[in-house]
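Just below is one structure, and these are the notes that go with it.
Note that this complex is displayed minus one protein chain, with the remaining chains in position.
All chains are identified by letter, namely A, B and C, in their written order; residue positions are counted from 1 within each chain.
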Amino acid sequence: MSRQISLQQAVNEALAQEMERDKTVIVMGEDVAGGSGTQGEMDAWGGPLGITKGLWSKFGDRVMDTPISESAFVGAAVGAAVSGLRPVVELMFVDFMGVCFDQILNQAAKFRYMFGGKAVTPLVVRTMYGAGLRAAAQHSQCLYPMFTHVPGLKCVVPSTPYDAKGLLIQAIRDNDPVIFFEHKLLYSIRGEVPEEPYTIPFGEANFVREGSDATIVALGRMVHLASDAAQALAQEGIDCEVIDLRTTSPLDEDSVLESVEKTGRLVVVDEASPRCNIATDIAALAGQKAFASLKAPMAMVTAPHTPVPFSDVLEDQYIPDAKRVAAAVRDTMRYKA
Amino acid sequence: MSRQISLQQAVNEALAQEMERDKTVIVMGEDVAGGSGTQGEMDAWGGPLGITKGLWSKFGDRVMDTPISESAFVGAAVGAAVSGLRPVVELMFVDFMGVCFDQILNQAAKFRYMFGGKAVTPLVVRTMYGAGLRAAAQHSQCLYPMFTHVPGLKCVVPSTPYDAKGLLIQAIRDNDPVIFFEHKLLYSIRGEVPEEPYTIPFGEANFVREGSDATIVALGRMVHLASDAAQALAQEGIDCEVIDLRTTSPLDEDSVLESVEKTGRLVVVDEASPRCNIATDIAALAGQKAFASLKAPMAMVTAPHTPVPFSDVLEDQYIPDAKRVAAAVRDTMRYKA
Amino acid sequence: MQLSRADLLKAYRTMKMIREFEERLHIEFAAGEVPGFVHLYAGEEAVATGVCMHLDDRDKITSTHRGHGHCLAKGCDVDGMMAEIFGKTNGLCAGKGGSMHIADLSKGMLGANGIVGGGPPLACGAALAAKKLGTGGVAVSFVGDGGANQGTTLESLNLAAIWSLPCIFVIENNGYAESTSCKYAGACHDFADRASGFNMPGVTVDGHDFFAVHEVTGEAVRRARMGNGPTLIECKVNRYYGHFEGDAQTYRARDEVKTIRETRDCIANFEKKATSSGMLAASELQETSREVLAQIDDAVAKAKAAARPGAADLLTHVYVSY
Partner (left out) sequence: MQLSRADLLKAYRTMKMIREFEERLHIEFAAGEVPGFVHLYAGEEAVATGVCMHLDDRDKITSTHRGHGHCLAKGCDVDGMMAEIFGKTNGLCAGKGGSMHIADLSKGMLGANGIVGGGPPLACGAALAAKKLGTGGVAVSFVGDGGANQGTTLESLNLAAIWSLPCIFVIENNGYAESTSCKYAGACHDFADRASGFNMPGVTVDGHDFFAVHEVTGEAVRRARMGNGPTLIECKVNRYYGHFEGDAQTYRARDEVKTIRETRDCIANFEKKATSSGMLAASELQETSREVLAQIDDAVAKAKAAARPGAADLLTHVYVSY
């Protein structure tokens, strides 16, 4: 059987292989090595969840711990990217975007356009997102809709170890600024991952499951709920197609539309809060471009319009689950015009 | 005839009347007075476009110029709001959110929820948005979709002097954090505005025009394009309903749905860039809750997925115009299932 | 400022309460009873205590992710805090905030904060409100050595200075931001050195020494109340546990914490000073300790027994009105 590794290992391996291949790739962020300036061990952390652990031991000062100054070091990554390096910078939790967003929104994203096509900004921002760790309102957000909204950025939201590796290598080789979203609860999931480096192109959704009755579009951790729901529904005779967007920008419109044209029914699953999110984006796309095929209202399964609560009871309720997805599909199937 | 004033005057008047009424209202921001510490005149600017000019002369040090430290002074407004003041803070251009977003996203918006309902944060952030001044990519964005995405914030996007005054007074009296978006190109438009203070409740859209063939939903400056389009279309015998959202959060879902149920056709006009914006939000709403009434695909007239260009030729093309709105409505009317 | 017997006993009770609160959470966390990220303040008690002794209900503080000590010192209810950390409905934040977001605005505690550098701007605002409303209040912002390099903190120094705000910035320099040394991350000898560049007094004190912290803070609070503007106080201190519970701390020197605990513990030092000077009797301290421990036992038992929030609570408290 081929090799199974965790998503965490897949991310680490992608970074290591690209650093090996290309000397201009550097990694920076808070505690991405850990131990800088201390009397104990270096490479002590690899970020709070250990994702980059070991890279410093392999690549030395191409892996740089930073002060807690996200504007300065994310901005430095942007500046380095237009000056010959290919930085992979870690914004520990995407929730912290608020202290450094300008360097992404107004600098990295806009250089190429503002400068008339003369800038190339090969930057990757890796960041953790999502609820489920009982980490409360300031450490559990998705926020990828905000980045997706910004012209000039590419946004990647992988769901499997295989995709994480291939998409991260693509992100590092890509010449545009890429925001790479890693869900904390996915780090431990395991899957088949080739040892050699490979890339997965952006803007190509993955058909996780083919089906003819309803289309479920999902991303990141939500893909797994969608699959679970599809499996449960299959037993009831409802045959769902599950599409994993993989990247929200660029968006694989064609795959979504093709599927909706086939099934006539659309359910979008998005962990983000509900206003102006990926769910509304995909639903609007279908309503605009696949209207004639639609047999039922689009359904959106998302978090509610509230901050993420701390209490486990509340957080479990906050996060979409497979049952809600299945229920939404069933409603859609039951709909009579 | 009753009094006509500009939107700029309406904003200034709302601020002055509320400061007069309530001693805890303060105004702060860069150059909101102007002249601080200089040898020349005080109250010299009122912001770069003079919107708050005169307030310092009336209210003295309740109108405070700030350093260019948006995190510190927007955060100070948040801290003051939970400590007994009702600050109206100016973020000069909404494009600058990137240097201070944390204080809005993670502090002001979340206090009430994170603290179990014990915090009240009566904060207003006034900010300029929108294209048309040849101010290029970093001074022309809309960005209200990002704020609308955030649970805990209220977002107001007025389109007329009357609404600006009433909604701003409501915002100041409101006990939740409110982001108040002022379009630069609307400051000079004039309209009837009562002298006495009044409020317009949030979450109540305005039916700018009643009609039966198609619903045009718009906000801010786009309302005027929508009205122009509707007028042009009326001459062709197409009878449009034009809805001005006024606030994107809370959203008046009912008005939108009612109208779509009546007309069966929806065109949303949003100046923001197209992904995860208000247009997708409204379209998704209709696709989910008014599906049965829809006679044609929803159409969205928005900016393209590019930064805002400097060149006048390009910027004029970038911004939605009445012709594109009318064309979208015509397409919608022409649609045959 | 002269400390009365009552003051000293109160200080001792507060330090001891913080210590035992944290020691107990350390155990409960290891037992899997506490969800989420928990950052313990053990070892740093003298700072929160020495500072907050000067504050009353007019005064506000902003805190950090490592906020339990600040909360307790500012008078937050022990039961309410414990229940919050356990995610219960009777917690100070109804179970919605957790360890990183404990707040009690009625006590002038504007919240622990999950954002490093989130607090200082808020403290400027609280100080501004005090000034505008003429309450005589001051605001204190606790910031870590890591947070001292955050732009929000640096901007706040400037803002507080130009507006001459009654605001005090307390840099709790415990040597680390997560696993990164303050010497690596901060370009300065002492963080107090930065004060002069922002036109305010800056002073570095031994954060293990309650008396030293108490004294310099007294000075700063007087300055602030008199309208003479902000002060920066750096307290050099140590944390006894990992960055958060679960941290293996391999970046620290072997026995680093053990040595500090044995030689520089703020509570042991306080006990020695207070008893040797004859201000407090050993028996009083023991009695206080017993009471504290009993209170914590009680708080934990109540927290464990308390009800979890219910489904209906998910959607409340987003807005005052929507």
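Operating definition for what follows: a residue touches a chain if its C-beta (ideal position, glycine included) is under 8 Å from a C-beta of that chain, and two chains touch if they have at least 3 such contacts.
Since the model is a prediction, treat every value here as computed from it, not as a measurement.
Novice: Given that one chain is not shown, what are the shown chains it touches?
Specialist: A, B, C
Novice: Would you indicate which residue among A:Q107, A:T127 or A:T263 is in contact with the undisplayed chain?
Specialist: Once the missing chain is taken into account, the touching residue is A:Q107.
Novice: Which listed residue (B:F59, B:F96 or B:Y129) would be found touching the missing chain in the intact complex?
Specialist: B:F96
Novice: Which residue, B:G34, B:P87, B:P177 or B:G220, contacts the hidden chain when the whole complex is considered?
Specialist: B:G34
Novice: List the subunit A residues touching the unshown chain?
Specialist: 24, 26, 62, 64, 66-67, 69, 71-85, 87, 102-103, 106-107, 111-120, 151-152, 154, 174-176, 203, 250
Novice: Just the residue numbers, please: which parts of subunit B touch the chain that's not shown?
Specialist: 30-31, 34-42, 44-45, 48, 65-72, 95-96, 98-99, 133-139, 304-307, 309-314, 317-318
Novice: For subunit C, which residues touch the unseen chain?
Specialist: Considering the whole complex, subunit C reaches the absent chain at 149-152, 154-155, 157-158, 161-162, 184-189, 193-200.
In this text, only the chains that are shown with their structure count from here on.
Novice: Report the chain whose mean Cα position is at the greatest distance from that of subunit A.
Specialist: Result for max centroid distance from subunit A is chain C.
Novice: I'd like the Å distance between the centres of subunit B and subunit C, where a centre is the mean of that chain's Cα atoms.
Specialist: One centre to the other, that is 40 Å.
Novice: Averaging over Cα atoms per chain, report the distance between subunit A and subunit B in Å.
Specialist: Result: the chain centres lie 30 Å from each other.
Novice: If a residue has to touch 2 or more other chains to count, which residues of subunit C qualify?
Specialist: 93, 95-97, 101, 113-115, 151-152, 318
Novice: For subunit A, give me the residues that contact two or more of the other chains.
Specialist: In subunit A, residues 71, 95-96, 98-99, 136-138, 304-307, 309-310 touch at least two other chains, as defined above.
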